[in-house]
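Of the protein chains in this complex, all but one are displayed in their positions.
Think of it as A and B in the order they're written, each chain with its own count starting at 1.
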Amino acid sequence: MLNTNTIISSLLLFIPVSIAGHFLGWEPSTIFVTSALAIIPLAAWMGTATEEIAVVLGANLGGLLNATFGNATELIIGIVALNAGLIDVVKASITGSIMSNLLLVMGLAMLLGGLRYKEQDFQPTVARLNASAMNLAVIAILVPTAVNATSIGIPPATMQNLSSAVAVVLIVVYVLTLLFSMKTHSYLYDAGVAEIEMLEELAESNLAPDSPDHKVNLPLWIGVLLACTLMVAVESELLVGTLEEATARLGLTSLFTGVILVPIIGNAAEHTTAVTVAMKNKMDLSVSVAVGSSLQIALFVAPVLVLAGFVLDKPMDLNFNPFELVAVAVSVLIANSISSDGNSNWLEGTLLLAAYTVLALAFYFHPVIEGLV
Amino acid sequence: MLNTNTIISSLLLFIPVSIAGHFLGWEPSTIFVTSALAIIPLAAWMGTATEEIAVVLGANLGGLLNATFGNATELIIGIVALNAGLIDVVKASITGSIMSNLLLVMGLAMLLGGLRYKEQDFQPTVARLNASAMNLAVIAILVPTAVNATSIGIPPATMQNLSSAVAVVLIVVYVLTLLFSMKTHSYLYDAGVAEIEMLEELAESNLAPDSPDHKVNLPLWIGVLLACTLMVAVESELLVGTLEEATARLGLTSLFTGVILVPIIGNAAEHTTAVTVAMKNKMDLSVSVAVGSSLQIALFVAPVLVLAGFVLDKPMDLNFNPFELVAVAVSVLIANSISSDGNSNWLEGTLLLAAYTVLALAFYFHPVIEGLV
Partner (left out) sequence: MLNTNTIISSLLLFIPVSIAGHFLGWEPSTIFVTSALAIIPLAAWMGTATEEIAVVLGANLGGLLNATFGNATELIIGIVALNAGLIDVVKASITGSIMSNLLLVMGLAMLLGGLRYKEQDFQPTVARLNASAMNLAVIAILVPTAVNATSIGIPPATMQNLSSAVAVVLIVVYVLTLLFSMKTHSYLYDAGVAEIEMLEELAESNLAPDSPDHKVNLPLWIGVLLACTLMVAVESELLVGTLEEATARLGLTSLFTGVILVPIIGNAAEHTTAVTVAMKNKMDLSVSVAVGSSLQIALFVAPVLVLAGFVLDKPMDLNFNPFELVAVAVSVLIANSISSDGNSNWLEGTLLLAAYTVLALAFYFHPVIEGLV
């Protein structure tokens, strides 16, 4: 029987196809699509490898590995795009990753889970804490943009300094949230048996072969992780290199591509996991995958990209297109309003999906003017 | 003894007065005021007729009738104003209806109810769900306005397409909220005997004669409904036709008239009901009238007007005056913050009324520039 994992893995075929396309000088839009399809299984296998290695490393080091490699795909695509000078695409994909995790992934999980179960519960304390952390992330993205919008221009160097300082604050906060969730207040995150169940669920939902006497083959998984990381980088080069031409060909703006298409590619794995476990009524895990991934993007991936821009001499600041800012702010607003009571149903999932649809329509129709901030 | 119902019904006298005024060529401001006064009892009788017919039709069809005819007055005034090309007045009255239901109606209900009862409770789950739905409505109104404000202009046709697409999303969400509240999760809305009590309350608070062996006279009420609908349309023509001249005469801007005066006329019935039942400590019903009416305006009346504009060839989009947007957003913010704990007192009512006063003052002093968005 065909299952989701088989379908995802079969997309690995697009790796040779996209590379062949590159050397044979195919149409940019063909290479764009095939490299995008190739990234989906690579991201999924990276996730599986990370989790398998994490099991061996134990709670602390394993948690840390998960926390840094959990959004490795987004990070790699971001660095490649940054290096290619596509700063606007990088910013758009940060916006879009937050939006798609909070609205599309969580919305689908709540809708499909809610069609099977009347009401689904999850830990409200953690949900509220995550809501506050997401509010901080919005503030951190809002503030540099607002400084620019409320003054008659701010010199690029000043904006860069402000953004780097804010990035450092965010990374510190990210490290402290790890300390909180893994050390000082880990009991909030594992209500008794919940943790074990969560690991079992993750193991079930991932691509690794499952057997009663499952023993992790550490060298194998390290190899898989390295190979996938390398291949994601290669495919990201193909994706980024053809992005502008391909999207122009398809009649899309690079803003729409960055906000809507790229994050769907990068988050396909989170998507599958969150929906799968929601349909098994493990809503705690489902929400934590969706919200956790958004937090990781906002508090870790985005600031690392700002600092990486500094190192690569491709300065990236946190001065977003104001409409991107609006999109992130309203995504966080409605996601917090829906998740903070620790309870979900199909209508709440629908409201999230409706918000995503409205924003996606807006990005589709948004007449981007180059250089407008 | 004079009671509220008698006072309201006595306003029916203004129907012949306003029509006579029209044919005798009275002052526009006199016709404006008399037609406004005539609409109040018509709206109340439409509400009563709708509820009486709903009782006969049973829960499902009856609920549907209520859901579509509940804000018929606003819809009729909106269509008449749209047809007269007063797009700005239509938008202003949408803004004002949401604002006045959430702040003025709910505020007065909580204040007057709270003066009699120390604390009043209502269903927090439903309140939170409504809060999330209102957030979606704000997003839907915000997004087209924000697209325009964050780009160097957007072609009117594009704005119209975006608005129509968003309108369709909202109507779908509205239909799904009905499905949720009447079918899949109706138990959340009727905690046991609550539903019966609510119907009794509504019957008591409406204008229909009340007797122990009350039997609904269906043909009568259908006649009343049709007659009132027709008369509201007639009076709306008088109101809209004299609106601009009358408000200029009274030294008011059409923005102020649309946001403050028109919604008070259209919502007089909700107003009376919400306050009456709050003073009987039926806070569940009171809040559901106020918030439900706002939701209906945002998720049903506003998008229907957008689509109606399409049909009438009087294109109306969702690109609001930014200050109207601010007003809707802050109304929803404070109403959600006050209602989401399922508990009210007189100070919370006061806070809502204070927010309404501050916004009304701002609209009074706002120097409207024609065509400014």
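Here is the rule we go by: a residue touches a chain if its C-beta (ideal position, glycine included) is under 8 Å from a C-beta of that chain, and two chains touch if they have at least 3 such contacts.
Note that the structure is a prediction, hence the values are computed from the model and not measured.
Chemist: Please identify which residue in B:S10, B:N281 or B:S337 touches the non-displayed chain.
Modeler: B:S337
Chemist: Consider the whole complex, including the chain that is not shown, and state which of A:N60, A:T184 or A:N217 touches that chain.
Modeler: For the chain that is not drawn, the touching residue is A:T184.
Chemist: Given that one chain is not shown, which residue among A:L37, A:V90, A:V105 or A:L129 touches it?
Modeler: Touching the chain that is not displayed is residue A:L129.
Chemist: Residues on chain A that touch the omitted chain in the whole complex?
Modeler: 125, 128-129, 131-133, 135-136, 138-140, 142-144, 146-147, 149-155, 158-159, 161-162, 165-166, 169-170, 172-173, 176-177, 180, 184-185, 336
Chemist: For chain B, which residues reach the chain that was dropped from this view?
Modeler: Those residues of chain B that touch the unshown chain are 118, 321-323, 326, 330, 333-334, 337-338, 341, 343, 345-348, 350-351, 354-355, 357-359, 361-362, 365-369, 372.
Rule of thumb we're sticking to: only the chains that are shown with their structure count from here on.
Chemist: If you average the CA atoms of chain A and of chain B, how far apart do the two points sit, in angstrom?
Modeler: Computed from C-alpha means, the inter-chain centre distance equals 40 Å.
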